[in-house]
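Every protein chain but one is kept in place in this view of the complex.
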Amino acid sequence: MAVISKIIHSVCSWLGRHRLLAVFSILSLLIVLFIFIPLAKLILFSDKSELWQALLDPSVMQSILLTLYAALITAAIGFLLGVPLAYLLARNNFPLKGVVEGLIDLPIVVPHTAAGIALLFVFGRNFLLGKWFNAIGISFVDSLAGIVIAMLFVSVPFLINSAKDGFRKIDVRLENVARTLGASPWQVFYRVTFPLAWRSILAGTLMMWARGISEFGAVVILTYYPMVTSTLIYERFATYGLTQSVPVAAILVIICAFIFIGFRFVLQRDRKHD
Amino acid sequence: MAVISKIIHSVCSWLGRHRLLAVFSILSLLIVLFIFIPLAKLILFSDKSELWQALLDPSVMQSILLTLYAALITAAIGFLLGVPLAYLLARNNFPLKGVVEGLIDLPIVVPHTAAGIALLFVFGRNFLLGKWFNAIGISFVDSLAGIVIAMLFVSVPFLINSAKDGFRKIDVRLENVARTLGASPWQVFYRVTFPLAWRSILAGTLMMWARGISEFGAVVILTYYPMVTSTLIYERFATYGLTQSVPVAAILVIICAFIFIGFRFVLQRDRKHD
Amino acid sequence: MIELKNLHVKVADFLLEQVDLVVSKGEYTVILGPTGAGKTVLLESIAGLHALSHGEIILDGKDVTGTAPEARGVSIVYQDYSLFPHLTVKENIIFGLRVRHTAKPQIDEALHWISGLFEIQPLLNRLPASLSGGERQKVALARALITRPHILLLDEPLSALDAESREEMRSQLKTIHDKLNITTLHVTHDFEEAMSLADTIVVINQGKIAQVGPPAEIFYHPSSEFVARFTMARNIFSGKVIGRDTKSSVFRCDAIEIFASSDNTKAGFAVIRPEMLQLTAEKPILISNSFPGSVKTIVDKGANILVTVDCSPQFECLLPRQQFEHMVINTGSPVYISFLPSSVHLI
Partner (left out) sequence: MIELKNLHVKVADFLLEQVDLVVSKGEYTVILGPTGAGKTVLLESIAGLHALSHGEIILDGKDVTGTAPEARGVSIVYQDYSLFPHLTVKENIIFGLRVRHTAKPQIDEALHWISGLFEIQPLLNRLPASLSGGERQKVALARALITRPHILLLDEPLSALDAESREEMRSQLKTIHDKLNITTLHVTHDFEEAMSLADTIVVINQGKIAQVGPPAEIFYHPSSEFVARFTMARNIFSGKVIGRDTKSSVFRCDAIEIFASSDNTKAGFAVIRPEMLQLTAEKPILISNSFPGSVKTIVDKGANILVTVDCSPQFECLLPRQQFEHMVINTGSPVYISFLPSSVHLI
């Protein structure tokens, strides 16, 4: 009894002295558990044999490979187009820069179904760009190309912002010195700027890949078939109910979590490098 | 002719001297237009009278109000629980801090349908917490509560990260000075720390609100009815096709864009304040 | 009064070890040390902002080792002044009274007094961002002193100022200290600043106290090679004592023998401050230490000229400008270096 009362007493006195910390810790714990428990339960408590079975299901496997592949293409396109934009935003001032920066972030907050509608409105067979592309045999509806543009739209902001932060962190004077030492702007970019921003760009690319894999709202509007995994989960849930969709959801969460751990790892090493 | 050749000549010489800028600008323009054109077309080129008609449709109006309301409750809960967590993460070191920070970001990359499945797996009527809450009359399936937890799960990371950055930007020495001047930890928090981080917190809250409004994947799993606007767009699209869903999508994009402009505005003023 | 007993603190990469120090009531003590020596950590530990690994802190006779910072009666002023950017100058200054729920008339009275003391009445309604460096510092001091703390901790208070306002604030710090008679601990890496302000100087290096004493003692009698170097004694010769008569020791270093009126026969270093050297064209008479050499470099330091003389070992000699201008010395000129045995300090 004496021991217990002593423990209670010391906890109380700690709370007294650190009331702010105590209250904040309790509130924080609530939100951490709210995020942790569902994911943990999905991954840890779903039946292992069911997971395995789901993996062996060819339609599941196919959709996972399709998703990973489409998201990879998306990330590559994002890399090619997003890194230059990030560099311009980080280093140059130009008219409407604020508007462009705002525009880049819009896809994060715009409802993804609405984004899908907007994309269809431009890339659909009967509209604008869709018509032109159709003429050369590329369709953005119910096709890999459709998945890619849907993923690109919602995920490229993550790469651009991460790369922009990476470029911003680099002291302009390093680039200045490189110039005075005789390097052309291209040489400065590939010998100094890009290597120094590399981790941020890589982190952004991984984040973009993961976001692409996880996209549902925009993709489902443009391309129901071939089915990405998010759509598959939704269809299984709508058709067969919760238990049938859990293993697929668990697999996808695990894949994303793995990519994401890579992303955190890159970021972590980045910080140590500073 | 002389004038034209002069213009061409000067453009070419500019490109020669600024090849890096020129190439980067062209690549950047592609991605900016890719984001801009669909959104612009959705908002500007959808028929105004159809927009108006859609607004007068009671089911549309109801779903918009429900969405705004649910996202507002979500943002309030996120504020209450997320700000303390952000403060702890910004100011304290504790075991597993890196893990907690990673966990907070997971909802951004986890597929939202999978997130919905995970939430249902915990909050569903037959599971764990769902059972307890059911006993006191709260159901998370096909209810406002369900919408809220789905929105909370996917949007709270934005608030936590923004608030964390805000707290981090504050020099610890300001808090130290306040302590030595006689302020208790609570007084330091509400007189110094919170006011200084206020803009970042507000920006994060707005971002969270907008993300909540735009959520589809997680909400649709937990709560198909009552229908949030994202779901309504999807249903109209699936049932009636593109043209029927465009006006609703346009309205929702406009609402999100407005909230988002507020967010950018807050951030902008924040920067000037520094 | 501040008593530190066997203090050990570890904060990130900084480590304070075995700090024992007594600062008397009302004394102006300067903690002098290079960047990264742990000076700021020491101040913050006294203010209660770091947990101690070991040791005790006693302020005015009361053990405050476990006391919260807000209950210690210790004010700290940081190098960048750390004014609350969202509060006006007035709100900044009365912050300490506000959080204590002091009554309005008393707050007004204290504000009147302190803003008169620092002559900052015209600034009261401005925001910190619009103030100059010197003004910010006055506000920071006013904010620190309005709560009438027993102890004032100053963390490099002059480093962020330009040369002119630095001189002005230096004299203001001295004046305020003398007027309020408040125990003050002032941290700096600037030797000249320490000399001009301190009653006592505490030299600190790598988290440990290297020497404690009045300025003149630190200046003339550094206790270690580190202190000698850090106080720019410049002529620090390693060697050993090879003889001793009634009045002086003989210290051998390279090719020369130096007479020193010190009885430290175990010494490994002879230190002669550059101000104490005489530089003459002719060999001086009646001085026991006098060595021929040739001028190697002449560096103009404004008020003084630093002349380096090659005579194995190399001597550095600081001449007043006027004296230098009356001599005709160029690089290569043959000269004599001479100094009194009493100017030699053996450690």
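By letter and in written order, the chains are A, B and C; residue numbering begins at 1 in each of them.
The working rule: a residue touches a chain if its C-beta (ideal position, glycine included) is under 8 Å from a C-beta of that chain, and two chains touch if they have at least 3 such contacts.
What you see is a predicted model, and the numbers here were worked out from it, not measured in a lab.
Peer 1: When the whole complex is taken into account, which chains on show are touched by the absent chain?
Peer 2: A, C
Peer 1: Of C:M195, C:I287 or C:C311, which residue touches the hidden chain?
Peer 2: Only one listed residue reaches the unshown chain, and that is C:M195.
Peer 1: From the list C:H86, C:R100, C:R126 or C:R229, which touches the chain that is not on show?
Peer 2: Only one of C:H86, C:R100, C:R126 or C:R229 touches the chain omitted from view, namely C:R229.
Peer 1: Out of A:M61, A:V177, A:A238 or A:I261, which is the one that touches the chain we can't see?
Peer 2: Among A:M61, A:V177, A:A238 or A:I261, only A:V177 touches the chain that is not shown.
Peer 1: May I ask which residue of C:E119, C:D162 or C:D263 touches the chain that does not appear here?
Peer 2: Answer from the full complex: C:D162 touches the omitted chain.
Peer 1: Under the stated touch rule, tell me which residues of chain A contact the chain that is not displayed.
Peer 2: Within chain A, the residues that touch the unshown chain are 171, 173-174, 176-184, 187, 191-192, 195-196, 273.
Peer 1: Name, in rising order, the residues on chain C that touch the hidden chain in the full complex.
Peer 2: Residues 34-35, 162-164, 170-171, 189, 191-192, 195-196, 215, 219, 229-232, 274-276, 297, 299-304, 306, 318, 320-323 of chain C touch the chain that is not shown.
Here, only the chains that are shown with their structure count from here on.
Peer 1: Report the topology of the inter-chain touch graph, choosing from line, ring, star, complete and other.
Peer 2: Line.
Peer 1: Centroid of chain B to centroid of chain C, CA atoms only: how many Å?
Peer 2: Distance between chain centres: 53 Å.
Peer 1: At least two partner chains per residue is the criterion; list those residues in chain B.
Peer 2: In chain B, no residue touches two or more other chains.
Peer 1: So which bits of chain C are touching at least two other chains?
Peer 2: Within chain C, the residues that touch at least two other chains are 68.
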